[in-house]
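I'd like to ask you about the structure that follows.
Missing here is one protein chain; the remaining ones are kept as they sit in the complex.
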Amino acid sequence: MTRVAVRAWLEERLDLEAASHLLEAKVVPRHRYSVFYYLGGMALFLFAIQLGTGLLLLLYYEPGVSTAHESVKRISGEIPFGWLVRSIHRWSADIFIGVVVLHMLSAFLMKAYRRPRELTWLTGVAAFGIALGFGFSGYLLPWDEIAFFATSVGTAVAGAVPFVGQAMLQLLRGGDDVTGSTLARFFALHVVVLPFGALVVLALHLLQVQKHGMSVPPGVEESGRPRPFFPDFLLRDLVGWTLALALLAALAALLPAELGPKADPFASAPAGIKPEWYFYAPFQQLKWIPSYVGPFEGEAVGAVGFGLLGLLLALVPFLDRRAGRGERSPAFSAAGVVVFLYLVALTWYAWLH
Amino acid sequence: MFWEAEFLFHSGQEVRAMEVGVPGRRAFLDRLLGLSSVGTLLAIVYPVLHFVFPRSRPKGRARGAVLAGHASELPPGSGHVFPLGTQPAILVHTPDGQWRAFSARCTHLSCTVRYNQEMGLLHCPCHDGRFDLTGKNVGGPPPRPLPEHSVVLKGDEVYVAESEVG
Partner (left out) sequence: MVRLASLIAFAALLLVHHEAAAEPGKDSCVGCHDDPLEEAGADVHRAAGLSCVDCHGGDSSAEEPERAMDPRKGFIAKPKAGAVARLCGGCHSDIERMRVINPRLPTDQLAQYRTSQHGKRAFEGNQRVATCVSCHGNHGVRHVLDPASPASKGRIVETCSGCHNPEYMKGASIPTDQLAKYTASVHGQRRLKERDPGAPACSDCHGNHGAAPPGVYAVTHVCGKCHATQAELFEASSHGEHFREAGVPPCTTCHNHHDVLATSDEMLGTGRRGACAMCHEPGDRCDLATIRMRQGIDKLTASLEATTASLVRAERLGMDVERPTYDLAAGSEAVVRARVAIHSFSEPEFQKIIAEGTEVAREVDMAAQAKLGEYRYRRQGLAIASGMLLLFAALLAMKARQIERK
């Protein structure tokens, strides 16, 4: 069968023409800041890497208190290239979250959230939350000492939220403490619930992007004709993706993922337990809040505070009135940058100590 | 996704063929690119295939248990020290025909205990510690009994579980 015949067969059934027309029409504006457009695709690529390596790990990982740690050990030590798959999964998770943060920051500074792209921003914030959920739930799965205690501390913070805190803690832990029940539900979360949620949210996000096209920051001049997505921009995307893959392979081979001793719920927590780096900012902030702020518990204040911050993040399109009108709003950008730099400073501080 | 890209890419090329100069160099680049993409694909597929298709499992490693020895080589009233993970363990075929296994790390100062036929006990040579065939510390300095591991016989093969009993 010739290529043309195959194409015609598919065309009759799938209406490929419409799709390829859309793709051929898709263009990417060119201006001073257009390099940041690569970040979205990079995040998507890294997410695909997570799906791929995650699926491979699923072939050998066995959830459960008596098998989780052992199966991860087997993957790292016995299964051919198991070390590679696991280390890539681990590194890609970190880099993925970093890229997502940068993608959000660039969208924020470029005001890509302004009308009519509010839903794109909202689904993006939801996707960020899902990404953090992936990170938090995945961290526990090897069931080693650090993972166990980091999860205890993390879920305890959730429990500090007033009114709903205890219910949230019970829901997350599957009981009062971190046990095999916690592992079971974190596994379900990581492998079924969050991927399903990510699918829905990402589909909406990408559909919105296709519908509205790429946004240009207000007041920025375009330098030349927009570049076609196919094949120009995609080729460039591919270059970045290939380099990212090379980086992941290098990190996996030179700095492989470690596995600490198996979690022992009866042992005391080792000194200096810290969560993953993307939770350093709230972690450090909580350390600095006094145990009582007025009549309220410090932990509750911290938890609610960060919750509010998340809410503000989601509401950015509705808070930035001037951008909504198509005007420049440098004050709003500056405010956002200040908050971002503060979070970076918190993260940096926590990393050093 | 990749073959689609190549597919559409080639069709796009047909349109631009007339616009780009030096067809020889373009064809050379395309050829190199084609080879390189095959090479990259192989570099990805090779480890994935080896990962997905399991090698035959090294013998003696049933789920959570280790092959400790063969019943035909251990008559009643004998013991055999073997590795269980990173620690020594001892498999005992008691005089009355039972199979038992214990951690062989003496609970006093971690020397390896041995089965002593004369005494009918597990004996630690470092400070004369003694354990009976239920693991209980019955003589000398050891302060605690030896942890026990369950034993499973599969034909002539004797397996000992990695997890402790109780």
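Going by the order they are written in, the chains are A and B; count residues from 1 in each one.
The definition used in the following text is that a residue touches a chain if its C-beta (ideal position, glycine included) is under 8 Å from a C-beta of that chain, and two chains touch if they have at least 3 such contacts.
Since we're looking at a predicted model, the values are computed, not measured.
Peer 1: Could you run through the displayed chains and say which ones the absent chain touches?
Peer 2: So, spelled out: the chain left out of view touches A, B.
Peer 1: For the chain left off this view, which of A:41, A:159, A:231 or A:336 is in contact with it?
Peer 2: Candidates A:41, A:159, A:231 or A:336; residue touching the omitted chain: A:231.
Peer 1: In the complete assembly, which of A:35, A:239, A:267 or A:308 touches the absent chain?
Peer 2: The one listed residue touching the chain not shown is A:239.
Peer 1: Write down which of A:28, A:209 or A:257 is the residue touching the left-out chain.
Peer 2: Answering carefully, the residue with contact to the hidden chain is A:257.
Peer 1: Which of these touches the unseen chain: A:193, A:249, A:289 or A:315?
Peer 2: Reading the full complex, the residue touching the unseen chain is A:249.
Peer 1: Contacts of chain A with the missing chain: which residues?
Peer 2: Looking at chain A, the ones touching the missing chain are residues 73, 76-78, 83-84, 87, 227, 231-232, 235-236, 238-239, 242-243, 245-246, 249-250, 252-254, 256-259.
Peer 1: Which chain B residues would touch the chain omitted from the figure, given the whole complex?
Peer 2: Within chain B, the residues touching the omitted chain are 16, 19-20, 26, 29-30, 32-33, 36-37, 39-40, 43, 83, 85-88, 108, 111-112, 125-128, 140-143.
Going forward, only the chains that are shown with their structure count from here on.
Peer 1: Between chain A and chain B, what's the gap in Å when you average each chain's C-alpha atoms?
Peer 2: 34
Peer 1: Would you pull the chain A residues touching chain B in the complex into a rising list?
Peer 2: Against chain B, the touching part of chain A is residues 3, 20, 23, 56, 59, 66, 70, 79-82, 84-85, 230-231, 234, 242.
Peer 1: Where on chain B is chain A touching in the complex?
Peer 2: Residues of chain B touching chain A: 5, 7-9, 12, 40, 47-48, 50-52, 54-55, 64, 163.
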